[in-house]
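Of the protein chains in this complex, one is absent; all others appear in place.
Lettered A and B in written order, each chain numbered from 1.
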Amino acid sequence: MSDQLPALIIVAPLLGAFLTPIIGWWNRHLSHPWVLMVLTIPLYAAYSSLFKVIKNGPFGYNLGGWAPPWGIEYRIDYLSAMMLVLITTIGFLAAINAKSAGNTEFKGKEAQFYTLFLLQITGFLGIVITGDLFNVFVFLEISSLSGYGLIAHGEEGAPMATFNYIIIGTIGASFYLLGVGYLYMATGSLNIADLATLLPALYHSKMVLVGFAFFTTGVAIKMGLFPLHIWMPDAYTTAPNSVSTLIAPLMTKVAAYLLIRILFTLFKPDFALSVVPIATILGWLAVAAIVVGGVKALAQTDIKRMVTYIMVAEVGYIVMGISVMNRAGLTGAILHIINDACMLLCLFLVIGAISFKGHGREIYHFQNLNKKMPLTMAAFVIVALSMCGIPPACGFFSKWYLIMGTIVAKQWVFTATLLASSLINAVLFFRIIEKAYLAPPEDVAAGLDHTEAVIITRDKVPLTMIVPILISAAIILILGPLSGKIIETVIQHAVPAIF
Amino acid sequence: MRNWFKLISMAAVIITGALLIYGTHDMPAWGDPDSPANSHVSPRYITEATKKTATPNIVSAVLADYRSYDTLGESAVIFTASISCFFLLRRIRNKEDHND
Partner (left out) sequence: MTEYILAKYNYWIYVVLMMIGLYAMMGKRNLVKKLIGMNIFQTSIILLFVSTGVKKGGATVPILMHAGHEHGAQLIQVSDYLNPLPHVLMLTAIVVSIATTGVALATLILIYKRYHTLEEDEILAIRRESRAYKTPRILNPTD
């Protein structure tokens, strides 16, 4: 039974997605509990895979029993097991949250919504778990297509934003496919492990260089790295709240995972160190991403849009950690994948709850919000502390490693950018916190008692929204002190031994 | 503004095309039976597939057996697209709730 666990990670949500329309057609109120039930299976399988990897080291799973270069295999190592746990956890929390928000945003269409929701998670899991390049493309398209459908259902500008996303996203996926084609022509193989042994002899082949260029460009588009981020703020701002809660934290992280895979598993690290100047290019793009993301975020008054620009900067952090090419930097990048996913999940959950209660997303709408939604705003403060890098929260630890990485690499501009970005984040969040906590109360004028207001609104935020918010805020606080343990058991094995 | 924008896209397209053509320089000649693509993984499909899967059509054997997981993903893609279209367009056709 436990040998088949890796297969369950994909098969359970996929079969669950196939059955969701039937269940929803029978009784649409059952689709939410059904999705939660289905998602517990990959959640369990992902955690046990992670423990198996920690105990016995990386392992593979041959689908259909065909040996790897001919058939398709799953390859579960430290990095992919960690990503599986991250995706299933965040997917599960987003699924809990989807009940109240989703049921109002998609009234009468819950069955289709939950089907796409499950397919989205399946796509992410499939990209992470597989050891075959072409299979990555197939699952990339599953996650993209379900994302297009979900995002297009959003507010006013959503279809137009989605169409732009489809065009740019298809360019990204096609570039990835072109990269696969060029590598296939050079080696004749599609399996990542097989290619990793075949490629070192061909590092100076023009075919391989071009294939690599298209791989990284395609992945950078999916990740929203600086000059290719233009689709991202629009798509994630206009997306329905229950959808951006799922897609925004994970899509960029899965693409960052792919970038790490391409740079350090498919190609050996010495390819990036000595053959192509990819590290320098990525590093300066990351600086640009952090600066542009921060400045554009400062210019926004809509908090959801502001967060999407913060995402642009956060992608810059991860890429910067990768680009410095040393142990501390890469450790920071991988740790930041986890931390940033949790922080963005919490932020989008908070935004979802605020919108669900009918409050606007503009900053002036936050006036005295702490009295109306005390728990939600407390979670928001925790995320804000984490984003600025204040110690007990997890954001501090990944930023610490990132800054260490840039210092080891003697890239002082990168160090300065990271420090400045923390300052920008502090400004960004404290202007909202100030509005929420320190602005003169307006309900005194309205003749309302404070405690009364608190009680009324606390009852009104549905349990399915407040529970994921509190859990994600708790995760942010717990991940910080735990990060030493995470690095020791998982991340240090995921960093290539050459560093 | 508009011309400038078109110029930028033109430049991006030309860079992409030039890069792709640069990559073809090292490519095996078209139709070379000994190119890596034709000699590393695929010969085993041709010699073995019929024996192992009892199908004379090797493409079907690879599609539905060796790489059947890709085909599962492919059907999931179609399913995703159909549900997406249904999800997006349904309200426009019919506002009332079918489910009870």
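Here is the rule we go by: a contact is a pair of C-beta atoms (placed from the backbone, for glycine too) under 8 Å apart; a residue touches a chain by one contact, two chains touch by 3 or more.
All of these numbers come straight from a predicted model, not from anything done at the bench.
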item: Full-complex contact with the absent chain, from A:Y61, A:Y78, A:F92 or A:F134; value: A:F134
item: Candidates A:F18, A:F59 or A:F163 - the one touching the absent chain; value: A:F163
item: Candidates A:I171, A:A193 or A:V408 - the one touching the absent chain; value: A:I171
item: Chain not shown, touching residues in subunit B; value: 5-6, 8-10, 12-14, 16-17, 20-21, 24-25, 27, 29-33, 35, 37-38, 41-43, 45-47, 49-51, 56-59, 61-63, 67, 70-71, 73-74, 77-78, 80-82, 84-85, 88-89, 92
item: Those residues of subunit A which, in the complete complex, touch the missing chain; value: 134, 137-138, 141, 144-145, 148-149, 152, 156-157, 159-164, 166-168, 170-171, 173-174, 177-178, 181, 184-185, 190, 227, 230-231, 233-234
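Keep in mind that, in the parts below, only the chains that are shown with their structure count from here on.
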item: Residues of subunit A defined as touching subunit B within the complex; value: 14, 17-18, 21, 24-25, 27-28, 63-64, 66, 69-72, 106-109, 111-113, 115-116, 119, 122, 126, 132, 134-135, 138-139, 141-142, 145-146, 148-150, 152-153, 178, 182, 184-190, 198, 205-207, 209-211, 213-214
item: Contacting residues of subunit B [partner subunit A, same complex]; value: 19-20, 22-28, 35-42, 44-45, 65-70, 72-74, 76-77, 79-81, 83-88, 90-91, 97-99
